[in-house]
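All protein chains but one are shown at their positions in the complex.
Going in written order, the chains are labelled A, B and C, and every chain counts its residues from 1.
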Amino acid sequence: MRIRIGHELIFEVPRPTPMLLMLYVHPDIAGALQEPECITVDSTAHVESFVDWFGNRAARIVAPAGSLRLRYDNVVEDSGRPEPSIEGRRLAPVQELPPEGWRYLLASRYCEVDSMSAIAWDLFGKTPEPWERARAVVGWVHDNVTFGYQYSRPTKTAFDVFTERQGVCRDFQHLAITFLRALNIPARYATGYLGDIGVPKDPNPMDFSAWLEAYLDGAWHTLDARHNRPRIGRVLMGRGRDAVDVALTTSLGSPTLTKFTVWTDQIPDE
Amino acid sequence: MRIRIGHELIFEVPRPTPMLLMLYVHPDIAGALQEPECITVDSTAHVESFVDWFGNRAARIVAPAGSLRLRYDNVVEDSGRPEPSIEGRRLAPVQELPPEGWRYLLASRYCEVDSMSAIAWDLFGKTPEPWERARAVVGWVHDNVTFGYQYSRPTKTAFDVFTERQGVCRDFQHLAITFLRALNIPARYATGYLGDIGVPKDPNPMDFSAWLEAYLDGAWHTLDARHNRPRIGRVLMGRGRDAVDVALTTSLGSPTLTKFTVWTDQIPDE
Amino acid sequence: MRIRIGHELIFEVPRPTPMLLMLYVHPDIAGALQEPECITVDSTAHVESFVDWFGNRAARIVAPAGSLRLRYDNVVEDSGRPEPSIEGRRLAPVQELPPEGWRYLLASRYCEVDSMSAIAWDLFGKTPEPWERARAVVGWVHDNVTFGYQYSRPTKTAFDVFTERQGVCRDFQHLAITFLRALNIPARYATGYLGDIGVPKDPNPMDFSAWLEAYLDGAWHTLDARHNRPRIGRVLMGRGRDAVDVALTTSLGSPTLTKFTVWTDQIPDE
Partner (left out) sequence: MRIRIGHELIFEVPRPTPMLLMLYVHPDIAGALQEPECITVDSTAHVESFVDWFGNRAARIVAPAGSLRLRYDNVVEDSGRPEPSIEGRRLAPVQELPPEGWRYLLASRYCEVDSMSAIAWDLFGKTPEPWERARAVVGWVHDNVTFGYQYSRPTKTAFDVFTERQGVCRDFQHLAITFLRALNIPARYATGYLGDIGVPKDPNPMDFSAWLEAYLDGAWHTLDARHNRPRIGRVLMGRGRDAVDVALTTSLGSPTLTKFTVWTDQIPDE
């Protein structure tokens, strides 16, 4: 299955502003792209790409004052299969956890593992098997949190989501990740494209999506507390401890986003 | 100058517990040690050492049930000079910032850069030069926060320190780091030994210490919001985004720390 | 000057629900009404009115399941003059403060006076005179907080407003009230009608408004951190420690507000 992916972002930039961009797909899937990756910039700004700390492909730019237009378009080949079930997966003994797995057990900006540990064990401590526990976490978040774009705010943490029971994609994943880590299951945040493939069309404008990965049985498994069902056509862009690490753009200054368009469309077979 | 460093920790471990240890000195200074590093364990547990994500030397252990005693002792050769002043240091243009510098501009568990940005600019926005700004931040925290062991708690964030104006070493640094990042100055958390060398003896039992490093003029510079003066004999153990990344021990379970002794003593010249 | 005031609220009530209504004008100004006050209810529910703890006129109702329509309409005679300046007002010595004044010095749900005391003294401690200090508080909040309906949420406290710098009417007042109390100036929350009289018309739909009262020189004075200028035609409905005490409706259950209309219009002289 081929999926056309891309986005266009326009910023108004009041003064020259360094920006960090996470707008490429992840190196792990770059081989499935039809064309070389490129962020087109309507200015003389130089886009300097590098692989970040988490293995994501990122870019830096010093945006000149004025209007900044960033555009990306590509086609990715996808298996067309939903992610596999975690049923039966056991928790890897921590001594078998690769060292980088530890970092995904710790608290991070939006995931207050320390503060929410007792709550996690209250809610899920009686579920016996790790994979059932992971599934219980994801199901609980899905069932107890209401989705709505109006519930988003930049400083919202897992804790806020737990008490307000409202949020967007990233909020669902932050809460589930926090519970998983508190239960000693390594969990990391993932972001990327997720079109309406194999599901009814979402009436909202297309947006980027967030999901999570949990480490069970020696491998990372995709889970999604927002949708709580296997999905087709996730196109990974970045992974990190939480949304801080994979913000689409991080600016040392105050550019204003004035246009934001994302596309993720299955290309019909000829 | 030679400094004897070391520590002894005893835990009661109710059931076999994986633990992450950050009890070595940092690889950057390991060459100044008199003897090879070793964590002595009074049990059959295997200590597996590795270099973590931040370049720190860490170890993993699965502590058996019972009493666990960890001991480290060594001698380090130190220059005997206090850290240099940051006077005159300019802020490196972000485009010259090495990619790993970006991570130290972002929010982390104990450093809510996003929430505290407006406050930082209120307080320090009028100080013109980056190095003066950095110094103003460190001085402000030093002058406005009261030290006391009774003010410590595991979930205390920079924000809490800002409102409560009380804390221990790590709290002082978290607040200063958060302000620095909000002002676009990369800042990271550092922990290690700091004995009473060249200063009056602290009546409290010796403890590990925390300080911070700020990135100015293409290099990392040591600053210390707790003491706010250059010190002699800092022995670096670990660096990270904040205390989450360099906790002495992180346990997946609930061992109880029953004894905790640290030593950091200048060895008199013969 | 005569002002037509009123409102219509429609709720969908899933099951019989006790509700507390704060929909009358305050007894202090009820004498200026043209007609007796009445909340019209489109149902058989009995409206039981009483004077609450703060001296406000409130009502209780057990809303039956189904649609609940509440309507109020009246005309109030107003002086047509803006509230007087606080210039020159000194702080009443606390020993002269009437006992009920103390309650408006304490922390309340949305006003974390305890946590924000150090911040208040940082910001305003150097302003010498109480009336200048009160004016400085109100001006600071007005200048540093951005108004927007999208920034509203039910659990937002003064603290959140201070860090997010965004909010609606009530948020501006909560922050200013918290600062004033921290500075030992009694301050209370007020809510009511405030039409666009003597000012350019606000393009947003008419809504209720919030302001605050500060106790200086033996009397309560109206201040408004949202508008920061004297206004004509405030029609007081309720006063309390903060918005908790004067919520328009408080329900022991989950009715959904489906329509909300408020009117506040100067009646042209014939």
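As a working rule, a residue touches a chain if its C-beta (ideal position, glycine included) is under 8 Å from a C-beta of that chain, and two chains touch if they have at least 3 such contacts.
Keep in mind the model is a prediction, meaning the values are calculated, not measured.
Among C:L9, C:L105, C:A187 or C:A214, the one in contact with the hidden chain is C:L105. Of the candidate positions B:Q150, B:N204 or B:T256, contact with the unshown chain belongs to B:Q150. Listed here are the chain A residues that touch the chain not shown: 115-116, 118-119, 122-123, 144, 159, 162-165.
Contact between chain B and the unshown chain involves residues 150, 153, 155, 163-164. Seen across the whole complex, the unshown chain contacts chain C at 18, 20, 48, 50, 52-53, 58, 60, 62, 93-95, 99-100, 102-103, 105-109, 111-112, 114-115, 154-155, 184, 244-245, 250, 252.
Just so it is clear, only the chains that are shown with their structure count from here on.
Chain geometry summary: the mean Cα position of chain B and that of chain C are 47 Å apart.
Counting partners per residue, chain C has 163-164 as the residues that reach two or more other chains.
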